[in-house]
Structure formats: structure tokens, C-alpha cells
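The complex appears here minus one protein chain, its other protein chains still in place.
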Amino acid sequence: MTLTHPDRLFPTDPALRDQARALYESVRDLPIISPHGHCDPVWFAEDKRFPNPAELFVVPDHYVFRMLASQGVPMDALGVPRIDGGPVETDPRAIWRRFAEHFHLFRGTPSAMWLDHSFEHVFGLDVPLSTETADHYYDHIEAKLATDAYRPRAHFENFNVEVLATTEGALDDLRWHRMIRESGWTGRIVTTYRPDAVVDPEFEGFADNVRALGEMTGEDTSSWAGYLAAHRNRRAAFKEFGATATDHGHPSARTEDLATADAEALFQKALAGATTAEEADVFRGHMLTKMARMSLDDGLVMQIHPGSRRNHNARVFQRHGRDKGFDIPGRTDYVAALKPLLDAIGMEPGLTIILFTLDETAYGRELAPMAGAYPVLKLGPPWWFFDSFEGIKRFREATTETCGFYNTAGFNDDTRAFCSIPARHDVARRSDCAYLATLVGTGRLRETEAFEVAKDLSYSLAKSAYNL
Amino acid sequence: MTLTHPDRLFPTDPALRDQARALYESVRDLPIISPHGHCDPVWFAEDKRFPNPAELFVVPDHYVFRMLASQGVPMDALGVPRIDGGPVETDPRAIWRRFAEHFHLFRGTPSAMWLDHSFEHVFGLDVPLSTETADHYYDHIEAKLATDAYRPRAHFENFNVEVLATTEGALDDLRWHRMIRESGWTGRIVTTYRPDAVVDPEFEGFADNVRALGEMTGEDTSSWAGYLAAHRNRRAAFKEFGATATDHGHPSARTEDLATADAEALFQKALAGATTAEEADVFRGHMLTKMARMSLDDGLVMQIHPGSRRNHNARVFQRHGRDKGFDIPGRTDYVAALKPLLDAIGMEPGLTIILFTLDETAYGRELAPMAGAYPVLKLGPPWWFFDSFEGIKRFREATTETCGFYNTAGFNDDTRAFCSIPARHDVARRSDCAYLATLVGTGRLRETEAFEVAKDLSYSLAKSAYNL
Partner (left out) sequence: MTLTHPDRLFPTDPALRDQARALYESVRDLPIISPHGHCDPVWFAEDKRFPNPAELFVVPDHYVFRMLASQGVPMDALGVPRIDGGPVETDPRAIWRRFAEHFHLFRGTPSAMWLDHSFEHVFGLDVPLSTETADHYYDHIEAKLATDAYRPRAHFENFNVEVLATTEGALDDLRWHRMIRESGWTGRIVTTYRPDAVVDPEFEGFADNVRALGEMTGEDTSSWAGYLAAHRNRRAAFKEFGATATDHGHPSARTEDLATADAEALFQKALAGATTAEEADVFRGHMLTKMARMSLDDGLVMQIHPGSRRNHNARVFQRHGRDKGFDIPGRTDYVAALKPLLDAIGMEPGLTIILFTLDETAYGRELAPMAGAYPVLKLGPPWWFFDSFEGIKRFREATTETCGFYNTAGFNDDTRAFCSIPARHDVARRSDCAYLATLVGTGRLRETEAFEVAKDLSYSLAKSAYNL
């Protein structure tokens, strides 16, 4: 028995299915380019074994524990740590059993497909997870994790990853990246510059963060000029550890292009903790344009991930902190928001800005029309909740007709669940091949073109968009 | 000849069609759970015959007369009553003929499918309705309506309805529900508490309504405490007549959680008719949170139906009043709007809030992400204009990947057209089975799971979400 259907995600019409399968077979074994994600570099630096099945699949994965929480399983009972250090479930087998007992909640979700793929293809399991099989699963996975073949570096190689980008804050000392490099291991792990904590006046400890940025770089970050110099310094340091990109997670896509004196005054106000919500937003928006200008100089690709209303529930945020499944997308404007940045640098050669969205209504209305005109813009793949068969289908259907394939940037897995990397790329490759097969079958694309595009979507576009 | 295709709404690919049919056959004969709708309890209390075909199918159904109005048939000519009591068409046969003459307008609409289903399966008709067959239809239906088998209670039983919820305003004396109970008839009809008229400061006669609420309950509703006590009193009275739920039809999903003194002051202002539009909105929003807190105490499930811009045309509203097909959906925010309520009670065990929307963009962007995290939230089925094959398809495709099936609440027919109840549940069951068959055929769900889910969507989820 297999947990996954060999023709999953392909069209069911026999002619289209054959076409999709042929396209998929041509890209299935291409190396994985993972240009954006949240794997922890310490895994590859230390190459220690993963602690247990619960710590691998449940405790760190907000896709998983939020679904159980939505049906009344307290996060404490799933081992999700409390901010105050108070007691939560510590028995990994108990956590695993709770997860198994509720596994039917994931029916029809990409999480189920990722998990089944990992269970079958990474761990060799062949019965569905359920209350009855929970212990069998636990023991089987635990035994595997104890072997050298299941350590991070071995996985990285088995997964056929050509390059994997992690994401570090501006203040990260990149020690794990240094340790990876110094280890002599040849797996290609690169970092990404994520400056939110030193760019967003509303971030916890903003002024302290900016001060620390000064200390790290030897720049006087109490001045606007020194602050910008410190960013340039850190960007260069990240580039030394392979970074080819920056990443910006703002509540909105707002950009500004202030006069220097105004920017400087706003920066001082932000350092003093005196900005209004509106002023903080202006400052973040101005920093996007500054970052784009720095990218013109140093060649880092810019990623903008806007639109998440983070930490939606006050009680959960107080108890468990950030990134706990309570980040909810909201309406996001791009057409007005990006105009200041695009007026400033939208037509520049040699700059790439990759846009993401959690508001799918923007795909056809704003994002594809902009990416189909501005040379600096490319569209990132469906993100977060939309990293799924239907999400990818909607993305392609809503954007291709307006901006084609070559204004998109391939696939990102964007995951902190290491074992799901092959599963996610497999879903993306299958979904794109299903879409291409449909285009061929309906006379919208020639078959020879479809094979080229399949490779581009699965491999080449991510590599070229991110200069990897 | 049949008016309805035996495999309607199933995928046309033969393998998927067989799968869909098998799933459908497993749920087709399950009893109907109708947890939300607008049937008139007087039908079941008095069990009188329906007056004539026009009064059954045309005059009370805004889906029907709005479509004819959109093509220039005046509502007066369809017998839609005027507020001023002025003359409108009174000849039911003339109304029926006008309806028949324009029946092609409904091509491709769910109304056509509901009507054809009723014509064939309830009335045994076997030729399409048209100008030519109008009189045949009229005479045939009229003859059936004259028989005992076509009275409301007989229908209720023939339709295999296990339980049907009506909706009554807070000031309703529930006399028909009492009469049903006292009649000894065993059909299960329950009420639902709909307090809009005593919760919305902008509702016609708000202050008088609140005064009447006080008289009904013996509470002093001129005080905030008395007003809340009166609500509790009415909720208890509704529970006595089977209510398991409340229903709230607000222009937006805005919620607030005011300090008591502020709420009290605003309530007094509302009683005095002195609230601004903004203050009225705040008051409605605060009352949603109050109602949620009362639900924590008394266990009533809460339904929120936001986003309709009611009575869009001034002339139609003046001439014909409310609910005349000129309620138009508008953009509706949930992520910011619901935050105060969810901060207050979003993580409470034992509370269920069912959210509806007329803004489909919220399905994937806001509603499914929230329902997939908050234990109190469930998603109601596609509502009003979206209670249709494509509407259900979009709903499932946009929500399942993020919140699964088990954060949804089964089907509601939400109808005031009694004969369409079996038709609507049939459309929902077929549409869901079509979706499930597609998941099975594309390797996203196992066949055994699909049979379980089909039963859950058709029957069990509605029953459990509404505690019925």
C-alpha cells in the first residue's frame, strides 16, 4: 500500500493525465532550488539528530498545531512552549498520540499531503496515520531518527537540494553559517537579510535593536547616515555568507520616497519611540525604497512579503508569542502602495523585486498587470495558506494570461518543516505540470513549449530570479 | 421525459462521475437538517393549503421576482404588495403566465434548478415551463395544492426533514411555535433568536422596540442592566421553543468590547435616538460581543450574517419595503472587525460562532485562516447568491486547504420557499460529492475518507454545529 497516489494532482481526463505525467517525469528529478525558507542553520552546522517525532512534525509546525487548536486541543497539550516558561506537555509520545487522533482534521489539506509524502517517501511508512497506528508511527520514526541517514546533512543530500536559503535577522551573527562553511561540508546553504527588527519602529525593542546594529557594524546608528551605512555593512556581511536576497515582512505593501531631511527627522522620532502608527508606517515604507536603492548597488534581490495581520489573538500572543498560527491575512493594496517605490526605481535595469501576497484578489487585478509591465518586478509563488494545489492553480490561472510565465519566480517552499521540502516541491511541480497539460490539451501552449516551461517553473526561474 | 438530469452537477469525466454518484447515493436519503431558514411557522401551526401556484412560487420569492424586474417586468405586475396598499396584480394566473413567459431568464441559475426540481419531484411535472405550458402548469399545481398530501405538514414529512429551524425576531410571541407544540404534531420545528430590531439603533422604531422588549419580559429596559436581562429572558424563552441558536444580520462584521460605562452611555444615546452612524455601528458591534458572552452562559450557537447593503434602491424600498431583491453585497472585512470579539472570547471552549459571508474574497483570505485557528469559529455554507453549484465549489476550493472540512458547519437552505428545501439540499449534496470525487480522483483524499466526509457534510456537521 502507498500513502500517496502516483498520479496525484494530475487531471483525471486520460489524455491530460498522460500529458501531465510526461511533463512531470521530465522535471521530477531536477535538483531542488529552495531560495526562501525558514530552516534553522544550526541543523546543518551541528548535524545533530532530530530529537523525536513530535519535535519533528508537530511542535514547531504552526500549520499542524493551529488545526488541532481550532478543534479545541489546547496548544499546551501539544507542547507548544509558553512565554512565561509555564508547564506544557513534555511527553513526545503523548503529543504524537493527540496529533494522530486528530489526523482526520487535515483531510483535503496540503498539510495532509506533505505529511503523507514525508511518512511514505522519507520514512517508508505504508499505513495511514490514525489513533490505531499512532504508536507504530512513533516507534518507526524514532528508530529512523536514531540513524545517521536521518541527520540533517544526509537528508539535505538525499533530498537533492542544490541550494537552500535560510532567513536571518539583521542582528544575527551568522555563527551557524560560519560553522557550516568552516566544517568543509559542501552542501550549499545561504542566508537572507531580513531587517524587520531594525526597520520597523513598532518592532519590540526597535531603538535597542538599532543601537545593537551600530555596535555590530561600528557605525553610529544614532544618525541617519550611520544607520544606512550600518545596513550596507550588514548586507555585505550577509553576502559573504552567500546571501543573494533580502526579505521584508511588512503589514502592508506601502512604500514612500521621502526627502532626506524628512526621512532623517522620522528616523530620530522612531529612535525616540515617538512615532504614531501612521508615521511608523511611513518609515517602513520609506525603508523599502531605501533597501531597493541599496539593491541597485549591491545586487541583492528584494523580496516583499506583505499583508499578514500578525498575532491576531491577544491571549495566544501573550501566552505563546509570535508565529503560532494566529497570523491572519488581510486585504492588501499594491497598486497605490508600490507607486512611490516604482516611480523611483521601477524601470531600472539590474534590479529584481519579488512580490508575494496573501490577498489572492491582487493576483489578476494588480500584481500580474504590474509584473507584466515593470522590469524590476517578478511574482513570487503562492505563499503560506496558498502553497497548495488549488492555490497554485488559482495563481497560474489568474496571472499567466496577463504577465506570462517569465515574470514569475519559480517555487519557494518557505518552510520550517525540513522533511516537507521534497513534498512541497513535488506538489508544486505536479500542480504546474497539471496546469501546463491543460494548456496543451486546450490548444493554449505547444507541447514542446510546455516541456521547456515545466523545467523553467521547476528549476530555472527560481535559480535565475534569485541569482543562485 | 424528466426535467432534471439524473447525473446533474457531477463531473463529466466517467471515472469521477461514477465516484461522485457512489458518494451521492450514500447520502441522498439521509434526513434533512435545516438549521437556518425563513419558513413561516404558521404553515405548520395551521397546516392550511398553499393558496395558489403564484403565491407558492413567485410572489414571496425575491430570487424569482428580482430577475423578472431586472428585465423590465414591474413588481406590481407580479403581485408584490405595495407598502401603501395600492393596487397590484391580484390574478394568480396572470402572474403565473408572466413568470412562465420569462422563465428563460433563469437559464444557468440555481433558481432554475430548484424550480425544475420542485416541479418534477414535488409536483410530478414532466414538460419544461414555458409560455405554452404555463396554463398546464398552473392547473396541475393548483390541483395538487388542493389535496391533503400537499399541505405543509405532509410536505415536511415527505421531504424527510428531521428538524427545521425558523427565525423569529426578539419581539415575536412565538405563538405559532406554541400552537405547533400544543397540536401534538411530531414534526420538529425550532425557532432561532434574531434580535436585530432591538440591537440596532438604526432599525425602524428601535426605542419602541426596546420598550416592548421590556414589557414582554418584565425588565426595565430603560437601563443597560435591565436591557441585558431582557435579552437573557427572551433567549431563555426561545430555548423553550427549541432554539439552539441566535442569528445576527448586521451591515458589517464589526465587533467591539466596550467598558461597561461606555456601553451604558451609548445605549442611553441610542434609546434617545441620538447616535451617529458610527456610534450605532459601535453599539451593534458591542452587542455581538455581549451576545457571544450570553452564549457562553446559555449555550446558544451564534450566527453572524454580515455584509448585505439592504434596500439599495430608494424607490423600490419606498414602494415595496424590505427583502425585495434589492439587497446587494458589499466588501466585508473580518480580520480587523472580529478581533475585539475574538480577543474577548475566541479561545473559549463550549462556544460556537458560525460565520457567513457575501464577500467570497474573504473565504481564503480571512475566514478559513481564522476558522482554522480559533476554536469558537466555524464557517457557514455559501449564502444567498452563492447557494449554488459554483458557489459551493468556490467555497470548498477556497476553504478546505486551509481549515479542512471540520471547521465548516454543513449546509443551510436559508429559504422562505418551502418547496425548494429538498432541491437545495440535493444541490448541496451533489456539489459536495462532486468536489469529494475530484479529491479522490486526484489523490487528495482516500475513498473511505470521502464516504465519511460526504455524510458529515450532508448531515452530521449541521447537526453537531447547531447542537440539534
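The chains carry the letters A and B, assigned in the order they are written, with residues numbered from 1 in each.
Just so we're on the same page, a residue touches a chain if its C-beta (ideal position, glycine included) is under 8 Å from a C-beta of that chain, and two chains touch if they have at least 3 such contacts.
The structure displayed is predicted, hence computed values, not measured ones.
Considering the full assembly, B:Q71 is the residue among B:Q71, B:T186 or B:T260 that touches the omitted chain.
Among A:T4, A:S26, A:S223 or A:T361, the one in contact with the hidden chain is A:T361. Within the full complex, the residue among B:F10, B:F99, B:Y334 or B:Y435 touching the omitted chain is B:F10. Residues of chain B that touch the chain left out of view are 4-13, 66-67, 69-72, 104-110, 112-113, 128, 309, 312-316, 325-331, 358-361, 385-386, 388-391. Mapped onto chain A, contacts with the missing chain fall at residues 11, 13, 15-16, 333, 335-336, 339, 342-343, 346-347, 349, 361, 364-366, 368-375, 377, 397-398, 400-407, 438-439, 441-446, 449, 452-453.
The rule is short, and it goes like this: only the chains that are shown with their structure count from here on.
Centroids built from CA atoms put chain B at 40 Å from chain A.
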